[in-house]
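Quick one: the structure is below, questions incoming.
Excluded from the complex is one protein chain; the other protein chains are retained at their positions.
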Amino acid sequence: MGRYDSIIVGAGHNGLVCGAYLARNDQKVLILEAADEAGGLAASREFHPGYTTSIAQSVSHFSEQVSRDLNLAAYGYDRGTTALPLIGLGASGKHVVVEAKSVQGVGDDDAMEYTGYTRQLEKFADALQPFWLKTIPRIGPGGLRDVLTFAHLGLSLRKLGKADMREFMRVASLPARDLVEENFSSELLKATLSWDMLTGAKMAPRSPNSSVLLMLYRLAEQSRGTHTIPSGGVPGLIAAIQKSAQASGVEVRCSTAVEKITVAGDENGLQVTGVTTTAGEQISADRVISATDPTRTFIDMIGVEYLDIGFTNRIRRLRCDGFVGKLHLALSKLPGFTGLDTPNARMIIAPNVDAIEFAYDDAKYGRCSDDPVMEIVLPSLIDASLAPDGGHVLSANVMYVPRALKGGWTAAAREQILNRCIEVISAYAPDIRDCMVHAEFLTPEDLENEYRITGGHWHHTEIAMDQMLMMRPTYEAAQYRTPIPGLYLCGAGCHPGGDITGAAGHNAAHEILR
Amino acid sequence: MVTTDRFAGERLKLSPFYPRQEELNIREAWSSWNGYKFAEYYYDVEYEYFCVRNLCGTYDICPMQKYEIKGPDAEAMLNRMVTRDVGKIGMHRVAYCMWCTDEGRMIDDGTVFRLGPDRFMLTCGSPSIAWLEKSSFGFDDVVVTDITDDMAALSLQGPTSYAVLKKLGLDGIETAKPFDIRVFPYHGSQLMVSRTGFTGDLGYELWVEHDLGLTMWDELYKAGADYGIQPYGEAATNMARLEAAFIMPDMEFNEALKTVHFQHDQTPFELSLGWLVDFRKPHFSGRAALLEEKRRGPTYTLTKLDIEGNRPAEGAHIYSNKRCNREIGYVTSAMWSPVAKANIALAMIRTEHLDGPLWAEIYYEKELRHHSRVVPCEKQSKPFWAPARARATPPPEY
Partner (left out) sequence: MSHYDAIVIGAGHNGLANAAYLAKAGLKVLVVEKNSYIGGAAVSRELQAGWKYSSCSYVCSMMRQAIHRDLDLSRHGLLLVPYLGTVNFGDGDERLFAYQDEEAAHLELKRHSPHDADAMHRFQTDLTRYSQLIRKTLMRTPPDPTSFKPRDIMELLFLAKQFWGLGEKQIYEYVRFFTMSAAEYLDDYFENDMIKAAMASPGIIGTALGVYSPGSSYILLHHVMGDVDGSIGAWGLARGGMGAISDAIASALQEHGGEIRTDAGVHRVLVEGRRATGVVLENGDEIQSRIVVSNLDAKRTFTKIVDKADLPDGIYEKAANFKIRGSSGKVNIALSGMPKFTGVPDNPYLNRGGQGFNGSLETMEKAYDCWKRGRWSDDPFIESVIPSAWDPTVAPAGQHWMSNFIQYCPPTLADGPWTAEKRDQFGQTVIDKIERYSPGFKDLIVHMEVRTPHEIENEIGLTEGNIFQGELTIDQLFFNRPFPGYGQYRMPLKNLYMSGSSTHPGGGVSAVCGANAAREILRDLRRPNTVPEDDFYDE
């Protein structure tokens, strides 16, 4: 077996990406995964015999550079050629169809405005694009490289031109609602476009400060915010990364949960020495890189006795509660969506911006809305192997579902939200109940327990201005290094955050190799 | 209980000793400490000061914050919080400790009492429960309880203090070395005595449950009647502690969590308390920052000064020359020391100027005319007052 250069805790996509880069630079890398297969939230999930999906249901801004560097195409990654249109489901089949460059189902004014709107946002996204794949340095003590990063950022913004730079500084902190209100009149369009500024976060349309930045992050890469489902579903992408990593010599061991990251201490201070698994095995390495969330990493796996008190407190206060539930339906046949030829799209159920806001209002008090809003895809339309012959899988992100439901997630509470979701869907797909073979609903608490993510949060911790950039997850751990020598982070809790992008894994690997 | 006092909510709390203190404080010289009504002095500051140096005095330490820290993780929790190695505190021993922010700035100082393998008492000047709560988060098995109001505590300081305790019948107290704790049965409960204090002299601190406070006071005063026992207040304490070169919050240091301006708080090295920082411990909160501070050297160093003349240098600025055109520090506490017959002070001086000449510019008043004078200062390496009896075991009778 021998000693490893690096052990990575968690074989989510960021852990795999990080491992692959390290192995390509001649490190001996071991990735330990508690589940019986790699992928984390993107791992395949057979929620009913023959019916497979994953929590992450589509891919949008996966880093093209990572894809190239790791030669993922050679390992079977096919992004999918056609982007899923984003459809705002309207009552009685009057939908709004949003594509990269155009929008249908709205008035001429909105359609015209949409072009300018996307052009403007894409311009901003381009200015920020280089910084998602970079370490954001600390303010102050750094050397020339750090100063250059900030100078580069300043220059990027200045290069927008005076007017656009000013507009950027105004727009960057707008709430989703204000941004869409300023541009559009169709309620359905406004709600549909708000979705990607909010989903996954504890933010409502009226919440200022962070949603536009989240949107600009999602507009990175050539996909420009459009989503695809790769062949094999999202797990297909994971398989490719895993193969690439393994081809470079990474050892991936599943069904091996890490109990503790071991730390040795003497008068020279602390040093990470390896990990101990729940089975009691001790594996040593020069460094341990955690792809799990920061809370789990520091509080559970390291232990507070090795951390400063202020730092511990900041980790403890990270806002990690997820607000997205997951609905999976096993369908015997393809349900008919009123007014759609095929439901091969990302379909948003949110009739207007207020519907999203009001669903949030319930969740913030720990209640579940009776009128949930959601984003639906049917991955089996892309990859028929995800369901038995003729059958289909419906996968939906449901907002806002509190992790800590008042009164707890009892069987009755789950039943209620599940039923409400199906009722809501049946307004748009009347035969949905007839097609249903099986249904499951996963609350953030379920995601926490089953996928070992604190709070069940997609992004491991809230993507908000106070937990972004050189403050993600918190200062002193934001450059992938941590206060403990030999411990690094590479997961969604680092800059630039969650979603399936590979950026955090990439950045961490580069920081380690520096 | 129905209260008829319409100002009840705004009144200060009263110490369990208050009935006696009220009678003795004929000057009505009250101030406050941590919400308790507290004597600035009782009769006369200098009289009280000489009681402490010549006989013995009692000082009410009920308002001092006391926390019980208990459980299998208590030692680990404290060890990560304070800069000293708590593991090295023997059973029934006390250690003077400090704790710092992540940046190595001092939050507060206090004493840690080891009362059992898994049981400690921490005492400190200001409420610290929020920091203790943060410090104990993540430890499975430790409980922190504020026991301030459950206890009555009295400091007995001065050359006759040992004799008074003997008279009180505390057999075995003669074997108590400085920082030792002894526990005696007391009216069905316990009397805990620690050989600790804040005067630099021979002295003890006595701890009982709240309801026994008055009994203890009375018995102590009875035992001490022939040994000149007197209460002393904040003012005399401040004199005694300055002679012993002990630091005071709001004088020598700002509590870091209450400091507005960047680095206007202090590090242990700035306070010349580097010896309290045990880098042999692999980790404690602030270690990395303190290591860096030690490497770089502190910006300021707290220095004991013997100043020419007799005019106390309160608030004086320190210069590197007599022309006073290069300011290198400032005096934090100063007084005329009656025992040392010296004009003493503690001063924060920029470390790089420590070895050079030190001049103090002193402002003073003579019958309403205001004057200033520039005088040379001499650094002292030892406390201004450190009698052998304070360390002798058994201590001399008086």
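Order of writing sets the chain letters: A and B. Residues in each chain are counted from 1.
Criterion: contacts are C-beta pairs under 8 Å (C-beta built on N, C-alpha and C of every residue); 3 or more make two chains touch, one makes a residue touch a chain.
Since we're looking at a predicted model, the values are computed, not measured.
Of the candidate positions B:129, B:183, B:251 or B:392, contact with the hidden chain is made by B:129.
Check B:215, B:259, B:299 or B:380 against the missing chain and you find that the one touching it is B:259.
Contact with the chain that does not appear here is found for just one residue of A:182, A:370 or A:415, A:182.
Counting the whole complex, the residues of subunit B in touch with the unshown chain are 6-13, 32, 34-35, 103, 126-131, 133, 146, 255, 257-263. In the full complex, subunit A touches the hidden chain at residues 138-141, 158, 162-163, 165-167, 169-174, 178, 182, 203, 206-210, 313, 317, 319, 354, 357-358, 361, 364-365, 464-466, 470-471, 475.
By definition in this document, only the chains that are shown with their structure count from here on.
Subunit A and subunit B have CA centres that are 53 Å apart.
Here subunit A touches subunit B in the complex through residues 264-267, 269-270, 299, 303-313, 316, 476, 483, going by the rule given at the top. Across the complex, subunit A is touched by residues 76-77, 79-81, 101-103, 131, 134-135, 137-139, 279-280, 282-283, 285-288, 291 of subunit B.
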